[in-house]
Every structure is written in structure tokens, then in C-alpha cells.
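A single protein chain has been removed from this complex, and every other one stays in its place.
By letter and in written order, the chains are A and B; residue numbering begins at 1 in each of them.
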Amino acid sequence: MGNPLEITDLVYKKNQKKIITDLNLTLKPGKIVALLGENGAGKTTLMRIISGVAKNYRGTVKVASFAKEADRKAHLSFTDGLTGFANSTKINDIVKFYQILYHDFSLKQFEQLRKFMNLDSDMRLSEMSKGMKEKLVIALTFSRKTDLYLLDEPFSGIDAMARKKIIKSIILWKQEKSTILVSDHFVNEIAAVLDEVVIIKNKTVCMHKSTEAIRADNQSVEEFYESFYQREEDE
Amino acid sequence: MEFKDNIPIYLQIKQYLYRQIITGKLKPGKKIPSVRELAVQLTVNVNTVQRALQQMNFEGILYTKRGEGNFVTEDTTLLEKTKRELIDAELDKFVQSMNSLGVSDEQILKSLTEYLKEERK
Partner (left out) sequence: MTEFSRLFNRLFKIKTKKLHVLLFFQIIAALACAFFTYYEVINWHIRKNPQNNVGILPEWALYFVFLAFFVIFFVYFITPLQSEKFNRSQTWHLAAISDGQFYLVNVLSTFVSFIYFIVLEFVTVMILLFSSYLTDKPVVYFFRDLLKSILRNLDINVFWIILGTIVLAILSCFFLYFVISFFNFASRAILDFVPANINGAVVKVLHIVIIFGLIWFFFKIQNIFVYQVLLSVIHPTNYGLNFSSSLPFAILANAISDLILLSSNIFLINHFYEATEHK
């Protein structure tokens, strides 16, 4: 079993505009890694490429050594916005969908996560707040057993309590060998749980460093991250 | 428990556990919470807790029973020493900040005695 994620020389264009250029990134097993960058830096696009949804890119993407899209999708769990469901869909029905679609989905684990997140399984999507929906998405994502978890901005627009729940669930339910890549444009709230940060700037990875190494230089992760964007403003 | 984000967290976890041991919240010879429990309780990364515990094992203040977890040492001299170090570190900080205010060592001693007298009343 190779690394959970290996990207080499990735280039992605859309509408004649380069969104990602010459991106290389390797993640080791058992890490929690933040993918940081401004809004529109290409974080979501990168996750969509990794999970085989975005097409027509150059370079290679391997998830747990698998390059074929179908295999990649089997070995990663991506926080999908559940947009493929009608608003009247109940949590129960979504769970059925996940059970049918993914071999590695554990109903037992989902039930634990659901209780931890205080979600009622008879609830419909339309009745849920943004925070509840995000909690559901996280519960579904972590109910699968995969090598790589991709969490796309799980903290955007939700309250502090929901955020704490989600962070705790990451610590509680992460398997030892699996790696989590979590994107955010703001690092403060998750800094303490991170092993590494990956900063995206100018359409590529401009820094990949361990958080404890950053702190060993007496810098906070947030200062470190901001310094990359600061420099640009100064120039 | 809030951590400072510009100091390695494993060091802060160690500090936290030293205090727990010295104040008797974690008793000599008793098992400390598991790595995951500590991670959740402190909202930090499991690997970071692991690193802190490894170092404390190395220092001898904790010892591992295979398959059972980490236990606080019963070596009283080591515990005393750890307490001493912790107190020294605090005093060091105090003296340094006093010095930076322009207070001489003699004055520190005098002020401290007076202060404590006042407080006791």
C-alpha cells in the first residue's frame, strides 16, 4: 500500500484559464493535513480532481497507488454537499444510498456518529440548518473506511458548537493509517489538530510543512499562513 | 485547555501533564487517559499526544505497560525532581519579568515577603 495521495505535475485549465499549474503533492499515511488558500485559489478544484469529478487535466493523480478514477473513488471519501438529493429526502434514505453505493460504509459507525452529532434520522434535508447539514456530511464521510478523506471547507458558515463537534469527531473517528485533507481559508480554528499544512498560492502548492516545525520557530500556524499572502501585498 | 499556537503543542501537552501529576490529579502508579482520550479532551492531534507521551516515557515520568497504556511513575525522587524543575521554571519566569521591570534581586525578595505578609492578613 503506497501513500494515500500522490500528485505529480498536475495542470488543470478551464475556460482557457489555468487554475492549477505544475502541482506536486504527496501525503503520508496517518496525517491530518490542512489545505490552505484564499477563496478561489483552487482548493475545491483540486479535491474534485483527486476524486475524479473534474476532468481533462494533465499529470498523474494516485490515491493509495491507484490511478484509475473508479479505483480512486473507491479509496477516498469526499464530503459531498448532498446536492444529488431532493430537499424532501430523509437522512435515512441518504444513508441507504451510501450503504448501497459504498462497500466500506459502516452503518454501526454512522449511528455512533449520528448520535454524537445529535442528528435525528427522520429529519429531511429541507429541515436542516447549514451546521446540521455539515455535521451530517461529516458523519457520512467518516462512516466509510478509506485511505484518504477529503473534507472541503467543513467549517464555512457554521457556528462554534458545530465546529467543535466536527473537530472532535475528526479526532475520535480517524483511523490510525488514514489521512485527512481538510481545506479551509482560515486556519486558526483547526490549527491544534493539524499535522501539516499545505498552502496553495499562484495556482500551485507553495508550501508544505509540519505544524510543529512551524511552532518550533516560534511562529503560529496562522501567522505562518498569513505571511505568504502578506508578502504578496507588500510586493 | 487552550494552547498557545506559537509553541510546539507537544511541549505544552507535556507541561499540562506534569502539572496534573504534581498537583495529584494523576496519581503515581495510576494509569493516565489513553492517547485518543487525551487528544479529544485537549482537542489536539493524536500524533502530537503520542509524541509528548513518548518523550515523557523516555524521561521516565511515565512508563508503558504493554497493551494497557501509560502509567505515572512511582519513583518519588523523580517526581520530586520534576516538581522542583517546574517550580524553578516558574520562578525563572517571575524573576526575569521582575528584572525587566528594573527590580533588583534583593528588592524582589523584599517585595515578595511584604506582599505575602499583606496577603496573609
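Criterion: a residue touches a chain if its C-beta (ideal position, glycine included) is under 8 Å from a C-beta of that chain, and two chains touch if they have at least 3 such contacts.
Predicted model, so just to flag it, every value in this text is computed and none were measured.
Taking every chain of the complex into account, the absent chain touches A.
Note on the undisplayed chain: of the listed residues A:6, A:69 or A:189, the one touching it is A:69.
Screening A:102, A:116 or A:229 against the full complex identifies A:102 as the residue touching the chain left out.
For chain A, the residues touching the chain absent from view are 14-17, 44, 48, 51-56, 68-71, 73-74, 78, 80-85, 96-97, 100-103.
By definition in this document, only the chains that are shown with their structure count from here on.
Those residues of chain A that touch chain B in the shared complex are 30-32, 164, 167-168, 171-172, 174, 188, 191-195, 211-212, 215-216, 218-223. Residue ranges on chain B touching chain A, taken from their complex, read 3-10, 36, 39-40, 42-48, 51.
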